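Missing here is one protein chain; the remaining ones are kept as they sit in the complex.
Entry: chain A
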Amino acid sequence: QEQEQSSGSGSGSGSDSGSGPDSGSGSARPQPLEPSLLRFLVCPLSKRPLSRYEESTNELINEELGIAYPIIDGIPNMVPEAARRTHTKAPAEASEQP
């Protein structure tokens, strides 16, 4: 019954208004992240803001701890167990591949 949406209800992607940094990505397969989410998201371990969204690997990076959280089907996976280490020298948290 909810037909009067202002944006993209017919398309299957996760993005909303076209103003985010990732709306112009070429490949349709990795679903882009909802841009407004980046306002609220922090690293669940450090509770500090995330450094950036990495478009090539579709991950959210926390440079401080050297970890990256994957985004699968447009849903960021923000549990510590899913984080991947981005550097060779390990931070305190052990992490594993999702």
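Just so it is clear, contacts are C-beta pairs under 8 Å (C-beta built on N, C-alpha and C of every residue); 3 or more make two chains touch, one makes a residue touch a chain; residues count from 1.
To be clear about the criterion, contacts and distances are computed from a predicted model.
Q: Per UniProt, what's the omitted chain called: "Transcription factor PRE6-like", "AP-2 complex subunit alpha", "COQ5 protein" or "Peptidase S26 domain-containing protein"?
A: "COQ5 protein"
Q: What residue numbers in chain A mark contact with the hidden partner chain?
A: On the chain A side, contact with the omitted chain comes from 1-9, 12, 14, 16, 34, 36-37, 40-45, 47, 49, 72-80, 82.
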